[in-house]
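Apart from one protein chain that is not included, each protein chain of the complex appears where it belongs.
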Amino acid sequence: MFDHGQPSYAEVNKDILSTMLETGPKYWMLLGMTMSVAGICFFMPWIYQLFVGVGAAGMNHNAVWGSYLSNFIFWIGLSHSGTLLSAVLHITNSPWRKSIYRSAEAMTLFSLMTAALFVMVHVGRVWFVHWSFPIPNEMGLWPNFRSPLMFDVMAITTYLTASSIFIYMGSVPDFAAVRDASTGLRRRLYTIFSFGWRGTAREWHTLGWAYTFFAVFVIPLAVSVHSIVSWDFALSAVPGFHHTIFAPYFVCGAIYSGTAGIVTVMYCLRKFLGFERYIGQVHLDSLGKLLITLSLIWSYINILELFTTWFGGTSYELEALSFRLTGFYAPLYWEMLIFCAFVPLLMLFKKIRLSWNKMLLISVLINIGMLTERFIIVATSQPRKFLPGAFGFYVPSWIEISISVGSFAIFVTLFLIFIKWVPAISIYEVKETLKPLRRNV
Amino acid sequence: MSTFVEKLRQYSKPGYYDEFDYHWTMTIDLDRCTGCEACVVACQAENNLPIVGEERFAQSREIKWIRIERYWEGEYPNIKMGFIPMLCQHCDDAPCETACPVYATYHNQDGLNTQIYNRCIGTRTCAVYCPYEVRYFNWFTYTWDEPLEQQLNPDVSVREKGVMEKCTFCIQRIRIAKDNAKDDDRRRVRDGEVVPACVQSCPTEAMLFGNSKDPEAKVSKMMKNTRGYTVLKDLNTTPSIVYLKKVHA
Amino acid sequence: MSKISRRDLLQYIGAGGIGVAGGVLYGEGVQRKVELLIPQVIPPEDYSPGVATWYNTVCNQCSAGCGISVRIREGKAKKIEGNPVHPVSRGRLCARGQAGLNVLYNPDRIRTPLQRADRGSENTAEISWDDALTTIGSRIGRLKIEGNAGRIRLLTGRTRGHLDELFAQFMNLLGSEHYQQYDFTYPSALAAANKTSFGTDVLPYYDIENADFLLSFGADYLGTWLSPVHYSRAYGNLRQGRQGQRGKTVQVEPRMSLSGAAADEWIAARPGTEGLLALGIAHVLVSSGSYTGNDRDEWSSALQAYSPSMVSAETEVSEDTIVRIAEEFGASTASLAIAGGATAAGTNAVASIVAVNALNHLAGNLGKPGGVILNSAQTFPAAAGSSPAGLQGALDLVAAMQAGDVEVLLVHDTNPVFSLPDNVGFRQAMENVPLIIALSSFHDETTVMADFILPTNTYLESWGDDVPDPGVGFPVTSLSQPVVAPLYDTLPVGDIILSLARQIGGELPIHMPWASMEEFIKDRWREEFDERMSEGQDQNFEAFWQAVLEAGVWGQPGAAAGGQPESSSSPTIAAIADPVSKFAGDETDYPFVLHPYLTATFLDGRGANLPWLQELPDPMTSVVYGSWAELNPVTADELGIEEGDVLEIESPAGSIRVPAFIFPAIRPGVVAVPIGQGHTSYGRYASDRGVNPIHIVATLMDKQSGDLAWAATRVKITNTGERLRIVKTDGVTRTLGRQILGPGNDHG
Partner (left out) sequence: MSISVLDALQPAKKPALIVLVLVFGLFVGAWVHGKYFSDRSPIQPIDFSHRIHVTDNEIPCQHCHIYAERTPVAGVPSVSKCMGCHNSVPSVRESPEILKLATYWENREPIPWIKVYDLPDYVHFTHKRHIKAGLACQECHGPVETMDRITRVATMKMPWCVDCHTEREVEHGRDCWTCHK
């Protein structure tokens, strides 16, 4: 379980809390950098777009959805493994979950927030976006509950709320640990955060019960969220969107990219926060196996999609497919296949699975592949719809590209802030995995 | 709860507007249509469509509620051109209507597919879902070079950036006709009293507009023509526009 | 509850105060901007806010003379529709006519009189009407006194009705014979040919509506030819207006026009041989015995040479096709042949049209429904000036200008600098004229050469009347009235002429005593009413005038259709000559035939400054905002040209650079370029956009009519290697088997 020998309880506390309590200049530099990238690349173009209109992006009449939506799906997808994986592994009692789940859940939260931002960027009149919430209003108008976008709003807000509670609940004992290890204002704050946690048996019991309940509750939720996101597409008749396989396809892709994301985040935690003792090869190995499985499922669904399109044989679907496979964006399609279907097969070799650097590379490639997958779905289907006379073309504008880049900065910024406020590894659960020490009598 | 169930039944019945007075319908005879595009300009004048400029055209961001699509058949020298005016089909089973999260587009009691600009938040889902690609988005707030704005029709709202727009079957003309009918204490408008701008302008009289609920209306008779068909019928959108196939002599 | 200290209390009060202030400011901030409610000082009688009124007047966007209704709300023009009671438009209107609102509300209109220091430059100074008219009046007056009135010239576009009379009278009184018209679109050759065939050069009424078989040689009757709105309506009826009977149309032209696209059969004969094809068909009609007239032998001998085999070889139309069309043409009860477009723009245009007219003779359709119904020249208002004189007239004017015989040139409503070939040298010749006065609403290429620019009202702000040409078979006169108050400091062109007359003095004001165009027209109508129109009417003139104003048109549908058609076909037989057009340029050096064509949107370029028309996708190609050169896909393949490759099109007269467009319905060996773009100055929407193919047309002429043979130029094409994106709205122009144009197979 531990690569460098088992730490003592005190060491665990010290190791993990030190990442919160001791802040070096490098951290501030990094935070400053990501914040300015987020400001310059994301918020400034967005403000510009708010003034001139969505026309600042590259979308047009033949492709009214563009990279904003594909980024939205990507971030929703990335959110998937965190909470889901954590919950699944919690119920199945996998011990290797314990040192990674906190960051994974944080990833869920922050990618959901980034995704929600993309909805704001996407819509034409963001200042009226609250109309899509079922808020009672004097006009007597309600949102349209038949709309898949409405399902989306419901699903995502529910998921966001549930994930937040889930991660918070799991952190309460750790907040108490922070409270006890600090003084002054921080102590006061964490007193509030920890809800006065004292560590009594009854408290532990209640936490355990509630946590398990939420774990069970979150799993179907996570599955439903991406199914519903996929229905945004699948419920339309657009060739390339209108597939019954879309819900499982999206869910599988989401978990896939999310798991790859966890590998990336783990690498960073290990590297930059010095968690070598807690995040070890056993995690890497397990995640690697999971990734291979997911990759195979993903490939299978892809083949299935191609097959049903070909077997259906309608001119609409075939035209959209041939545009996807051979048109302007074909290189992206093949790139996606290589990164998501073939490269992960390398993990069949244990040597590669256990190498941090190689796994980092593979995980990043998978996510690049998944980002392109989403882009391809959005960008190659719409311009090839039903009327050939309205066939068109879509290329993202620099504003869209900049906003996409900026969204990563937002995510990293949020994560950087997170590690200073919440222990990035669950202290008490890591302690649970330690072999009981002999008490000095 | 019971009212809810009742409503649900009422609205899930296909063609729930059967009990209403009107079902506005258009027929377009492709054997008469010459592709002259008089309708396109008529629509632009009537409905305050913006002048977008060459750059926007190059970006495929023009706004034309009615457009002529052209399709070649055959090769030189035995080549034929087929024109087809494409405008909002006001489908009875419109894909766009289910898509809008805020009910900016819905089916109204006259069988019309509405678009309420001031309710639209601009998700553009309706445009993605529309198989006919007749929904146009305001990528920018368009302005008119002075004094072109003096031409703007005061009966039609000028749209701002971020909202979707499309053919309304000239709802302002329908409203005026209904208004006149009410003045005369008539329950329904007469056949031919409502003429959308495109239909009015058509030099070859290819287009016909009326209430297909009225079996005596010209349009009801024209719809029964053996040449009649609806575009992309296999999608089951049940459009309110019936095209009459061009005769190939 | 702990005690609140004084200090705390103050803080709470402070916070509360800031809150209240913030709330008030917020309220102020979200408050709607104050809007004013401006009442009328004195309300006009026919005015109701919020309710539209319709005024009838006449369209001036082309020469067809459609009646229009303009929708006015709160004193502003909102929409133009066809006038339902007008016999030409019959309630319908084309795109160009509807875009008339863009003329009225064009941001580039000239708003005040201007004086220009150096020609061709943008430098103009505003000048008052008084100053401008005094200066010009004294210049003209001096010439008149000196007896040099012949050195004054008036050049206008196609002008009819009483404005024409006013121009003629003005020039007559000045003592100058030089009032002339130039209009690129005027069918001089058709008029000349009809004079030969039918004995009158008044354009006849082609009854397309009732025809069974319409054979069109190059005439784009649905887009640009003579009276497109009227013919479009007629076409609709020809197709589907009669129960169980669908008329057939055949179009002969090298590049498919709107009418070609509508036709059942499109025949791309070799350019310049369309007349020959007509003679071939005529030959079959006679030789097959389908024609049974008394003068069969004469026809037979005149058409002897034009056997199908010979014609087929020349025209590259198969013998079968010629025979088949001739049979159908002969067998139809009402068959009609018309000629226009490129057929009427060759060096043998008149011969070609005579050949087509021969078909009408042989079909025996003269004066019959579905045939050619002759119009008699209308007497009210009588045609006063000359009809547009084509290239010959322009060449004469240029020669006079070059020779220094022109002292003052008045230009109105015509743009010869744009619509004449470059090597006519109109612009250069203008340099020799000491004083050029433009009566114009826009800074077009001719106006920018003027020393004085007198801004005219647009037709929607002017009084006038018009006789539609071609007529509709019975006497019709339309009346046009201002539908809105003038937007700027402009005057109706008639008023300018009348003011000038007053300014010049002498006998002019005595013979032209009217204060305004309105008065002049009303005066003339009153005279006419007293003489003839009042017959059988019991109303007085004012009531009659009001009625005509409301209707926008006066007509006598019952009256005779005009002169009986020339029953004798001998003039036509006598006039049959070789109709094959000669081309400028050697076939080896210049392997392609240039086919410039009028577009339904811009016509000869006059519509290019209207944004709605610039944004109207071309009907056949969907291109907006620019020029293109159409090439057959096979030709393009051979030359390795793709869409968007910039081609250099060089004729013996010059060259243009224009992007290529692959067009599947054009004859190989022909390159077609639309007319209308390529303005160097004509407002923000038109200038510096595309190219003008008229500029490289060689100045060949049809000798008989003096008309420009604009379809008789050969060119060569070089791919410059540059690329220019053609802006178009079309995606893929094939249906890919989908259910779009008709109920096909069940899925796409």
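For the reader, a short list of remarks on this structure follows.
Note that the chains are named A, B and C in the order they appear, and that numbering of residues resets to 1 at the start of each chain.
We adopt the following convention: contacts are C-beta pairs under 8 Å (C-beta built on N, C-alpha and C of every residue); 3 or more make two chains touch, one makes a residue touch a chain.
Everything numeric here is computed off the predicted structure, so don't read it as measured data.
Though it is not drawn, the left-out chain touches A, B, C in the full complex.
Here the missing chain is touched by one residue of B:I171, B:C202 or B:L244, and it is B:I171.
Checked against the full complex, the one of C:G16, C:P434 or C:G737 touching the unshown chain is C:G16. Touch with the hidden chain on the side of subunit B covers residues 106, 108-109, 112, 114, 116-119, 155-158, 168, 171-172, 175, 179, 182-183. For subunit A, the residues in touch with the chain missing from this view are 138-140, 176, 179, 188-189, 191-192, 194-198.
Looking at subunit C, the residues touching the absent chain are 8, 11-12, 15-28, 31-32, 34-43, 48-51.
Just so it is clear, only the chains that are shown with their structure count from here on.
Of all chain pairs in this entry, the one linked by the most C-beta contacts is B-C. If you average the Cα atoms of subunit A and of subunit C, the two centres end up 63 Å apart.
A separation of 31 Å divides the Cα centre of subunit B from that of subunit C. Touching two or more other chains at once are residues 60, 62, 69-71, 232 of subunit B.
Contacts with at least two other chains are made by residues 62, 386-390, 392 of subunit A. Interface residues of subunit A, counted against subunit B in their complex, comprise 52-55, 58-62, 64-65, 122-126, 128-129, 131-132, 141-144, 146-150, 153, 232, 235-238, 241, 382, 385-390, 392-393. For subunit C in complex with subunit B, the residues that touch the partner chain are 50, 73-74, 76-82, 91-95, 98-99, 101-102, 104-107, 222-223, 228-229, 232-233, 235-237, 239-240, 246, 248, 256, 258-259, 261-262, 264, 266-268, 487, 600, 611-617, 619-620, 622, 624-626, 632-634, 664-668, 684, 725, 727, 729-730, 733-735, 738-743, 746-748. Residues of subunit B that touch subunit C in their complex: 29-32, 34-38, 40-42, 44-46, 51-52, 54, 57-58, 60, 62, 64, 67-73, 75-77, 79-84, 145-148, 150-154, 197, 200-206, 229, 231-234, 245-249.
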